[in-house]
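And then subunit A:
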Amino acid sequence: MATKKNGPVIALGVVLGIGFVAPLLAGQPLGFFLEVTLGGLMAGVLYSLVALGFVLIFKASGVFNFAQGAMVLFAALALARLAEWLPGWVGIPAGLPALALAFVLATGIMIVLAMLIERIVLRPLVAQDPVALLMATLGVTFFLDGFGQTIWGSDVYKIDMGISKDPTIILESMFQGGILISKEDLVATVIAAVLVLGLAIFFQKTATGRALRAVADDHQAAQSIGIPLNRIWVIVWAVAGFVALVAGMVWGAKLGVQFSLAQLALKALPVVILGGFTSIPGAILGGLIIGVGEKISEVFLGPVLIKAFDLAGGGIENWFAYVLALLFLMVRPEGLFGEKHIDRV
Partner candidate 1 sequence: MIAAFVRQVLQDGRVSSDPVQGAREVRLCLFGTMRGYRMKAAYHTKGGADVAPFARKTSLNAPGSGCPGKETRQMSSMPPASADTFPRLLQHHASVRPNSPSIREKDLGIWQTWTWSQVLQEVRALACGLAAHGLTRGDHIAIIGANRPRVYWTVAAAQCLGAIPVPLYQDAVAAELVFVFQNAGITHAVAEDQEQVDKVLEVKEKAPGIAHIYFDDPRGMRHYTQPELLGFARLQDLGREFDAKNPGFFDAEVGKGAPSDPAAMFYTSGTTGNPKGVVHTHAGLIDRARVACEMEGLTADEEILAYLPPAWIGQNIFSYAQAMVAGFCVNCPEAAGTVTTDLREIGPTYYFAPPAILERLLTSVTIRMEDAGSFKRNLFKYFMGVANQVGGRLLDGKPVSPGERALYWLGDMSIYGPLRNALGMSRVKVAYTAGEAIGPDLFKFYRSLGINLKQLYGSTETAVFVCIQPNGQVKGDTVGPPVKGVEIRISDSGELLIKSPGLLKEYYKNPEATAAVLTNDGWYHTGDAGFLDADGHLKIIDRAKDVGKMSNGAMFAPKYIENKLKFFPYIKEAVAFGDKRDMAAVFINIDMEAVANWAERRGLPYSGYLDLTSQKAVYDLIKDCVEKANADLAQEEALAASQIKRFLILHKELDADDGELTRTSKVRRGFIGEKFGVLVDAVYSGKAEQFIETQVKFEDGRTGVVSATLRIADAATYPAVKKAA
Partner candidate 2 sequence: MFYRENGQFKSTYREDQQILGIRQDRWFIFGLIAFALLVVPYWGSDYMFRAILIPFLIVSLAAIGLNLLVGYCGQISLGHAAFMAIGAYAAYNIVVHFPGLNFIVVLVLAGLVSALVGILFGLPSLQIKGLYLGVATLAAQFFVDWVFARVKWFTNYSSSGGVSTAPVEMFGWTIDTPMEKYVFILVVVMVFTLMAKNLVRGHIGRSWMAMRDMDVAAEVIGIRPMYAKLTAFAVSAFYAGVAGAMWGFLHLGSWEPAAFSINFSLNLLFMIIIGGMGSILGSFIGAAFIVLLPLALSQALPLLNNLGLKVDTAMASHLEFMIFGALIVFFLIVEPLGIARLWAVAKEKLRLWPFPH
């Protein structure tokens, strides 16, 4: 059906359309709008990174991993603290070299974590109701939050990627005042793009990747041709752990590593609903839509709402993603790119 193919386009169109109309209503310049949009896209990249982890795990094991946010926090904490401690332990110079080594170590930690979760939590719960699995990952979330802060500490930590925090102004010629953009965000975008590209290659070209796809398509069939499910799950969780680490690094660098990271990561939930639970492109596009939508609605819709309802400030971005996802669920539960097969009544 026509509407289905055009769905993603229409959705993005609607979000951007609101954005175009809103500044006109508010009498804001277009350059500011573009700046906001770009800012939203950058934030969206971060959402996409977390959402990627969700999608990977859901595709391969049908588990709705509520703990992805906790994994992001855990990975970011590990990275930040290791980078801080390593110079003292092994005499490696602080700064980028320490960060690089910390990244390698943190990757190892996330892989071990993935194996433990698979062994201790998932394997005993195999073939359970999806809701039970969701709740199990809720348990994992709490455990990781507590565990991470116990071993890594619970203050706010920095990840210094050596990129200047100074904003750059681009397109000065086209718009009055140009558009403010942060280098950090640019780097984050690049990293995300590289990661996505890497994942795409991994899934398309490597034998393991193909096995993963086979598992995602049909568990039983995959098992019957000899693909060991348990190993696949470990790999997927490990990959998701790695994705979490990258997200944690980028996010941590931007916002600082702290407990609220885990909560922010919850935003990835509406992202995957928008994009579809099983689609990697969906996760990316969904993240972008939410990121842009949030910023635009906050900046442009916020004042309108504040005026109309006499609000004590904006904060629309706190719920925008969820309500958008909710509306989406009512209209198009399989998401933008998701498979038609859906848990419908």
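Selection rule: all candidates are chains of the complex that A comes from, given by their letters.
Everything that follows uses one rule, which is that contacts are C-beta pairs under 8 Å (C-beta built on N, C-alpha and C of every residue); 3 or more make two chains touch, one makes a residue touch a chain; residues count from 1.
Keep in mind it's a predicted model, so treat the numbers as computed, not measured.
K.L.:
Consider subunit A on its own, then decide which of 1 or 2 touches it in this complex.
P.N.:
2
K.L.:
So in the complex, the part of subunit A that touches candidate 2 is made up of which residues?
P.N.:
It comes out as residues 64, 120-121, 124-125, 128, 130-132, 134-136, 138-147, 149-150, 154, 263, 266, 269-270, 273, 277, 309-316, 318-319, 322-323, 325-326, 329-330, 333, 343-345.
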